[in-house]
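One protein chain is absent from this view; the other protein chains keep their places.
Showing subunit A:
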Amino acid sequence: MDVRSLKNYLYWLFCQFELITCSYLMEPWEKLLFYTFNITVLVTALYAAYSFVPGHISTAFQLFLHLFGNQRESAVSVVK
């Protein structure tokens, strides 16, 4: 039952997408073109996220560590 309501919900979401972007009114070949374009853009964005975001996060993490690491070292040096 949960699967069926989830499927209904997804179908409803898809209908909303169709209505909002006017793809409900398009002829089949226009729909094909539009969805191909959208899926291509989406896949490219996801691939870019997959390949670049971990690198960015680790760089940002290293930057933060560098900042806080410096502080700890200086505190330790004062105590010494």
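Criterion: contacts are C-beta pairs under 8 Å (C-beta built on N, C-alpha and C of every residue); 3 or more make two chains touch, one makes a residue touch a chain; residues count from 1.
Here is the rule we go by: contacts and distances are computed from a predicted model.
The chain not displayed here is annotated in its UniProt record as "serine C-palmitoyltransferase", chosen from "Cell cycle control protein", "serine C-palmitoyltransferase", "Vang-like protein" or "Cysteine dioxygenase". When the full complex is taken into account, the listed residue touching the unshown chain is A:Leu25, out of A:Leu25, A:Val41 or A:Ile57. Residue positions on subunit A in contact with the hidden chain: 12, 15-16, 18-27, 30, 34, in rising order.
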